[in-house]
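Take a look at the following structure, please.
Of the protein chains in this complex, all but one are displayed in their positions.
And then subunit A:
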C-alpha cells in the first residue's frame, strides 16, 4: 500500500506492543517455571531411581571364576591340573576394517577359512560390545608371532584363562572323570539347587567320576570384581574386588603306578581291575579298559569323535568297574558256602560225592561240573579250593533261592556299593519275588542251581565283588569303597573318614575260618584253581576264580573258546586278598570274553598286580612314607 502514512499514533502502537510484551513475559515465566519444575521432578523426586540407573550404567559386576581344586594321587602326583591357554579375542567396535584385519591375521597366524566363518557366526550371536573369540587356543608359535605384531592390531587381544588338563590322559578317565562345558541341562539343575550364581564365571562343570562327585568341593566360590565401564562396556577402572575362593584340592587313594600297571595288564583287552585297601576301602587302583582321553571333552568334543566313542563295540564310555554287570560265577562260592554253614544246611565236614554232574530228582537233565570226571568226595573247603560246581548245586538246591538272595544282599549284591562316583549300577540279585514281578513267571529249581554257581540272572559289578570279598577277608566288616583319601582345605589336609555299612555277624564266627581256608588254598595249595598263578609269591594270599558263561550251552555241547565267536567267549573272573592272614588289599579282575577261565587268565593278572602292590606297599612301606613326607 503506497507510501508511509504520516499519521501514525506512536503511543497507541507502543501500547499494543507493550501489552504483547507483557503477554510474552507471562509465557516466558510460565515456560521457565515448567522447565524448573521438570528439573525438580528429575533431580529431586526421581533422583534416587535415576541415580540407581546411572550406577547400573557405569558399574558392572564381573564375576571371577574360582580356580578349580587340583586332584592328586596318594603320593601327591597331579592327576588333574589347571593349565593356562591363550585365546585371541576380537573387539569389533574398535576395528575399522574387520574384513581386512581378519585376512591379515589369517596370513600372520595361519588358520583356516572355517575359523573366520565361525567367527562371523559367533559375532552375530554376540551381544554388543562383547569380545568375540577368533582362535580358542593359540599355540606357542602363534602366541609369539602375535605378541610381536600386537601393536599393529588395536581391538585384537590375547586373553589367558585356565583350563582343566588331565596329564595322564586315558589312564584315569573312569575314576577321575572330567569336566566339560556347562550345558543348558546343567544350568537347569544348578538353578534348581540354587548354585547357579556360583557358576556365573565358570565355563565348565564336573561331568564324570571324581570331578562330578566332588564338584561342590572342587569348584570353589565365585568372586566379583566391580568395575566402572564406559558406554562400550569396556572396563575403565576397578572399584572393588571380592576374590574368588578356590576349590579344595582332592587327594585320592589311587596309586598312579599301580593304576598304570593295571592298565598295562589289561591292554588290548576289555575288562577291569580293582585294587582296594582291605582295611579302609580306599581304591588303590581301578581300571576299566578300554578307556579314552578325557581331555577331548574339556574343550568340547566333536560330534564325530563322540559318535565314535558311543558306537564303538568296545564300549569305552562304560565304566566296567562299577557299571559292568557280569555273572559273578564261582567268585561267590565262598559267600554261599558261608550261608550253608551259618544256616546249618552243611557242617564243616559235610561231604558229597561229585561224579561230574548233578541231577534234580524227577528232572531229566544233568547239571555238569566244570571238571567232567568229577571231584569225588568234597567238603565245603575243598569245594572252594577246587571250585566244585556239584557241591554248590546240591547246597543251593537245599538252601533255595530266596535264602541265598537275602544273604547275598547283606554282602551288598544287588545294591550300589556307594563308592564316590555316580556312575554305578546296582546289578541284579534275583529272587522268586523278583522273577514274578519282572517276568510273571515262577522260579524253577534249575535256576537255583545256576544261582548257586553265580550264574542265571545274577549279575554283579566288579566293585560289588571287591566289597563282598573284603567282607570275607575282614570277617564281616562291610566297607564302603571310596576313591577319596582326603581334601586339602586352605593348605590343611583333612583325611576322609572310613565308611561302613552294617557288619555281618555270624552265629559262629569260626565259620569264617573254614571259608577263608578254602580261599587260601585256591592260591596256595597245589589243588587250588589259582595255584599256578600264585606259585612262589613272596606273600601269602587267598582268592577265588570264576569263569562266567556268557552263553548257556546245550546239553551235549562242548565249550571250545577257539571255536565260538569272541562275543560269546567266557568272562574270566578273579577275586582275592593278601596277605591271607592279615588282609591288607583286595583284588578283583574281570576280563570279558577271554580265551581262558578265571584260573588261567584272570588269576595271573591278579598275581602281577599284587606283586607290584607288594613291592610298593609292603617292602617299600618306609619308602612310601618318605614320598608322602616329601609331598
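Brief remarks follow.
Definition applied: contacts are C-beta pairs under 8 Å (C-beta built on N, C-alpha and C of every residue); 3 or more make two chains touch, one makes a residue touch a chain; residues count from 1.
In this section, contacts and distances are computed from a predicted model.
Missing from the rendering is one chain, named in UniProt as "Peptidoglycan glycosyltransferase MrdB" (options: "Formate-dependent nitrite reductase membrane component NrfD", "Peptidoglycan glycosyltransferase MrdB", "Imidazole glycerol phosphate synthase subunit HisH" or "ABC transporter ATP-binding protein"). Annotation: of A:20, A:161, A:503 or A:535, A:20 touches the absent chain (contact as defined above). Residue A:228 is the one among A:81, A:94, A:228 or A:611 that touches the chain not shown. The chain not displayed touches subunit A at residues 1, 4-5, 8-10, 13-14, 16-21, 24-25, 28, 31-32, 34-36, 38-40, 42-44, 46-47, 49-51, 53-55, 57-58, 228-232, 236.
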